[in-house]
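Have a look at the structure below, then the notes.
Every protein chain but one is kept in place in this view of the complex.
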Amino acid sequence: MSSDADKRPLHHSEVAKHADKDSLWVIVNGNAYDLTEFAPEHPGGMGILLKYAGKDATEPIHPPGTLEQYLPKDKHLGPVDLSGLEIVAKEETQEEKDRKKRAEEKPPMDECLSLYDFEAVAKSVLPVGAWAYYSSGADDEITMRENRNAYQRIWFRPRILRDVTTIDFSSTILGHKTSLPIYITATALGKLGHPEGEKNLTWAAHEQGVIQMIPTLASCSFDEIVDAAKPGQVQFMQLYVNKDREITRKIVQHAEKRGIKGLFITVDAPQLGRREKDMRQKFADEGSNVQRTQGESVDKTQGAARAISSFIDPGLSWKDIPWFKSITKMPIILKGVQCWEDAVLAAEQGLAGVVLSNHGGRQLDFARSGIEILEEVMRELRKRDLLKNGFEVYIDGGVRRAGDVLKAIALGAKAVGIGHAYSAYGHEGVIKAIQILKDEMEMNMRLIGAPTIQDVTPEMIDTSGLSNRLVDGASDYLMRANYEPLAGVGNGLGAQPRLISKETKASL
Amino acid sequence: MSSDADKRPLHHSEVAKHADKDSLWVIVNGNAYDLTEFAPEHPGGMGILLKYAGKDATEPIHPPGTLEQYLPKDKHLGPVDLSGLEIVAKEETQEEKDRKKRAEEKPPMDECLSLYDFEAVAKSVLPVGAWAYYSSGADDEITMRENRNAYQRIWFRPRILRDVTTIDFSSTILGHKTSLPIYITATALGKLGHPEGEKNLTWAAHEQGVIQMIPTLASCSFDEIVDAAKPGQVQFMQLYVNKDREITRKIVQHAEKRGIKGLFITVDAPQLGRREKDMRQKFADEGSNVQRTQGESVDKTQGAARAISSFIDPGLSWKDIPWFKSITKMPIILKGVQCWEDAVLAAEQGLAGVVLSNHGGRQLDFARSGIEILEEVMRELRKRDLLKNGFEVYIDGGVRRAGDVLKAIALGAKAVGIGHAYSAYGHEGVIKAIQILKDEMEMNMRLIGAPTIQDVTPEMIDTSGLSNRLVDGASDYLMRANYEPLAGVGNGLGAQPRLISKETKASL
Amino acid sequence: MSSDADKRPLHHSEVAKHADKDSLWVIVNGNAYDLTEFAPEHPGGMGILLKYAGKDATEPIHPPGTLEQYLPKDKHLGPVDLSGLEIVAKEETQEEKDRKKRAEEKPPMDECLSLYDFEAVAKSVLPVGAWAYYSSGADDEITMRENRNAYQRIWFRPRILRDVTTIDFSSTILGHKTSLPIYITATALGKLGHPEGEKNLTWAAHEQGVIQMIPTLASCSFDEIVDAAKPGQVQFMQLYVNKDREITRKIVQHAEKRGIKGLFITVDAPQLGRREKDMRQKFADEGSNVQRTQGESVDKTQGAARAISSFIDPGLSWKDIPWFKSITKMPIILKGVQCWEDAVLAAEQGLAGVVLSNHGGRQLDFARSGIEILEEVMRELRKRDLLKNGFEVYIDGGVRRAGDVLKAIALGAKAVGIGHAYSAYGHEGVIKAIQILKDEMEMNMRLIGAPTIQDVTPEMIDTSGLSNRLVDGASDYLMRANYEPLAGVGNGLGAQPRLISKETKASL
Partner (left out) sequence: MSSDADKRPLHHSEVAKHADKDSLWVIVNGNAYDLTEFAPEHPGGMGILLKYAGKDATEPIHPPGTLEQYLPKDKHLGPVDLSGLEIVAKEETQEEKDRKKRAEEKPPMDECLSLYDFEAVAKSVLPVGAWAYYSSGADDEITMRENRNAYQRIWFRPRILRDVTTIDFSSTILGHKTSLPIYITATALGKLGHPEGEKNLTWAAHEQGVIQMIPTLASCSFDEIVDAAKPGQVQFMQLYVNKDREITRKIVQHAEKRGIKGLFITVDAPQLGRREKDMRQKFADEGSNVQRTQGESVDKTQGAARAISSFIDPGLSWKDIPWFKSITKMPIILKGVQCWEDAVLAAEQGLAGVVLSNHGGRQLDFARSGIEILEEVMRELRKRDLLKNGFEVYIDGGVRRAGDVLKAIALGAKAVGIGHAYSAYGHEGVIKAIQILKDEMEMNMRLIGAPTIQDVTPEMIDTSGLSNRLVDGASDYLMRANYEPLAGVGNGLGAQPRLISKETKASL
């Protein structure tokens, strides 16, 4: 950064001259950057960059430091002299105004009775792009929905007349105490939802006695998040492995030095998945409008996923595991295992555990759910006696109720990772969400007759229908409607059959 | 109560001074009560209490006597002198006006052709809070719906050309005659739906020759309900076991003295379940409004379930069974058994029977339905020869048609418990509902070729799909819609694709 | 009838005096009848009769001759002198006006491409009561829908490269030639849909070379229908067995004399089923209005099903079979067999065949579909070698496509019965509907590679999912909606979440 300091401040009028494809500069947080070479691979397409070319492009969508981190040093043009810059009020759409009104009047947090409520509020009040990023899954979101549905194919076999006066749902993860068998799993770009980003999770994790996993793609910097922890607070780290192993070595060893207690290496994302809702939103917002009015034709589809994931190493393989073990003493866990064969391999390699995960349905559509895989994984690990050295199995994805956590525990999971969707109320929202889970947990453990986590046994669930995956399809698929009504007769469902126009029929 | 009589009447203006958190008095039915200590654990939250603090809080939601029963004696402040009190007309919402109009114009009872109709009428005309209380199930109401769905996975194998001129569906329960193999099961707070509360059930039970089970949480007092019975009318009692066993002993022995013929101990509710629709309604009505306008922050979620269920003993266990047998000669039945292992235990303990029940889907979501459990329970009891001493098995939950009753009988149940949903027409409605069931029963027994209950055999049903539980989810879940349409194109379902606004897309 | 002739004509003003419960006369087709005793058991309730008491009650809903046939002779009051009677124009509802307009403008018949189209037109243009009668099924109509659904669980395994230049789908039923393996099964009250009633079916059957089964409850008289047949045209008869066997003997022997070629005894209707849509319609039309405005309370529910079916003998049993064989030489077929055990009994009794049928889903809800039963029936009959004497198996219910017919044939059925739903175009509609089936038949036989009915073999279908009955429930059940949205947030489906009123939430 010292080399940057040498540069004399650019005047904003100079930046303004670089406003097209051939030379494309932008100002972010008072610094100028040359994006000419980067623009063609910008995840959001070049259109949006051209819109801000030569102007201030400070946007909440990128965590501060993103450009510093990912743009080569020689493209950092240093601070900008903004004197004389006229601030142009950004035009606000009616939709955005409405959303802000909803955000202002959002329900008091205490009205949230379940995690669904937090989700509904988030959907209602988060900026459209933030919601699109958080909520979108891969392709047709079949796996995203399956993650939820799979839990709903497991039923309880509650036992009665057991003394459930005192309920204790505390447990451990990698030997560290947790107040209930969940952890806050790694999710990216926390500042999209709240200005404090991942620090909300750190504060809430401490307050509620659970463990936070710090994501590689956090909005806050790694050290910010570690600094936000209270003394003695346990944190884990999620790692995307960089093509440049030296960077990875530095990150890992820095983490260990800062006291991180577990290294969760993501193995289900050699390339980041296509999330079309997210991509669509970007077009809807800006891209296509630019395109429409200027006749510009930028191939946005091609570049998006590839650009975002460009630093992640698709060459990562089992051969790298010994190297990881050589650079850190932290327990190593593979995050994203999706069949028993790989769980067995992980245990045989002497790793500390695996997370059965499909990345929240955001990577490969039609990957099975973690809870379904859990059954086969536990069976095969037990068969090979691979659990004896404390090998732990976690799962994530689709959890919304404490009952889900109990089902996973009954099947043999050590803990369950919980993701986002509670960002609309800052860290208090996170605290509240965990409290709700604890309330549900106490209730459900009473009702199944299990006073402690150890009492939650396989006999308490009925998994006979677990692999009965049913893709009911979303209700809005193109091809659901079939019967083409006779003109003037109706299809037997509508109230006013005669009003169905020919156009309607066509669009049905 | 005599000690109360000594107190001199308070003037209402005195009560009015105790109108905040630090001193919170209310007037109910002309008596004052000090709720200062109780307020933080009020099931409905403190907000609603503050609204009525220092004022008259007589509300139909609590059965008369509730405060007397549950509030410590020293908080009973005695009668209030209401002289000079100005009656302020309570503002009525448009919704409430509409509901009352619907109630006035409700369809003549004879238009009700099935139990669904009674349900639809109740939903339309009952006070919002009453309907919310009666209709809500635990969590996502998966079990509540499953209770109904499970019956719909059993099909008939009717036999033909059997003489079905005379149909006799009378049977016995614990040796007592019933005109058909059902009983009116215990459901709480009957006065929410009708001023006569549970007495409607008593009268109708007598008129129709069926047996009523008196609930612990009735709106009417136990003695009122017993007094409403005609000479010779059989009644059972449902029992929530109190932490203070002396109270329980008194209740049980009083019941036996009053002629109760069976003691049904509830074992599926060490804590009362979370019923979010019910909780939501309370917020919608009052809580959140207070909160919004006064910026007050009361944690209502935490306290609700716990406060209501505070007297129920979560420590109740198999060890208590001998004690129950020692204090009463009434046959003892466990209500809420949910797997064969516990049914076997109950039979081995020499109890009179079990009710396979998940509490109408109001306790543990994802508990299986009684009708599904019935199959495994009968198989295991038969295998161990545990039916020989007259051990009887009942089920409840989800019954809406006489065909459901027949399915349960065919599987081996002795009788089926029927719950509420017919309160909008008082005791005549209950009579009518039972008549409908009898009509359906006669018809269905004719059509399957079984002139008597004994002729209803396992061969007459096809249960091959019984455990094929399918959670189709409610139609309004957050995540059903997937395809995010292109701007201006539509998703192939809507009639006017170009009118879909960006906001709509976001909210989809 | 000669005794009637002796009576002197009553003047209509005399009839008008008998206009209440105590003396209730009506005029039908110019004759007066005393309904005082009959009124309390009138299927449509007493309300509607009171409306017409003392007046002309000629209504298309009852086939001419109904009163003559079912009312005791002494209640026939003879012809009425109508001189001076003022014709009061009957008030017509807007709904009825709209319907008539739709009927006038109904699509040209040739636009009907499938049987669904005929159904849609009928629904649109038939009088509300007629549609309600034709379309309603028992209870929740689960079986009615299952009849259709079951066919949709059978898939084809078509064979290729077979010479299908010439397709011949002719076959025989009881040795009589039919142009395709279907017959027109018995359905009641044909005049509700068209003034020519069942004669339309007779004419069309002849024109298309198929066989008609004459129903006991036809709108036209038996002889009318037989007279409508062309020389050599084969007809069968469906029989409801009367409690008075002499009446039955007369009917059967008269039929045989008139040339009827097969006697189909209905065995699935000892009592006629509850069809609530049908019952509801009656209330909606008239009953409840009378009731509402006059405060009258008639128990219509009780009497309806029972009164209609009062002449049918619920005592009919296997013991009666020899008697039937003694009174006729016609082949005897049992219509309404619903499990293999009874099909085996029928074959063992030396009967000519069985119809696997649940009465179109109009009798016992949750009876399985004929096509599902067909598989077990054929297996058990073959196992016992009971097909060797020409025992034939038919099915009916749920057929809408020629593909359905082929599936039944492949499973071993000899022919398939087709019911109504094509009444809106008179006999031309029936002809057209059969032509459509033939078109589909030719097409489908070509496409599965079977040039003749004999080539349609079990290997051509995949029935692996046949018993996978799924009750998806109708889309309008009371309890489908679950997620109770936060005020002002929405449930993620609606476009304008803030507009959901509290009332809406309650009614959801």
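Read from first to last, the chains carry the letters A, B and C; within each, the first residue is number 1.
Definition applied: a contact is a pair of C-beta atoms (placed from the backbone, for glycine too) under 8 Å apart; a residue touches a chain by one contact, two chains touch by 3 or more.
Every value quoted in this text rests on a predicted model; they were computed, and no experiment measured them.
Interface note for the absent chain: among A:53, A:67, A:180 or A:334, the touching residue is A:334.
Across the entire complex, the residue among B:10, B:112, B:188 or B:351 in touch with the chain not shown is B:112.
Contact with the chain that does not appear here is found for just one residue of C:16, C:103, C:164 or C:217, C:164.
Contact with the undisplayed chain is limited, among C:95, C:246 or C:385, to C:95. Annotation for subunit A: contacts to the undisplayed chain at residues 139-140, 142, 267-271, 273-274, 276, 279-280, 283, 287-288, 291-292, 297-302, 305, 313-318, 320-321, 334, 336-339, 341-342, 363-368, 467-473, 475, 478-484, 486-487, 490-497, 501-503, 505-508. Mapped onto subunit C, the footprint of the missing chain covers residues 93-95, 98-99, 107-108, 110-114, 116, 119-120, 123-124, 128, 131-132, 140-141, 144-145, 148-149, 152-165, 276-277, 280-281, 283-284, 288, 401, 403, 435-436, 439-440, 442-444, 446-448, 462, 464-465, 468, 470, 472-481, 500-501, 503-504, 507-508.
Throughout what follows, only the chains that are shown with their structure count from here on.
Spacing of subunit B relative to subunit C, judged by their CA centroids, is 41 angstrom. Subunit A and subunit C, compared by their mean Cα positions, are separated by 57 Å. Residue positions 483, 486-487, 490-492, 497 of subunit C are each in touch with at least two other chains.
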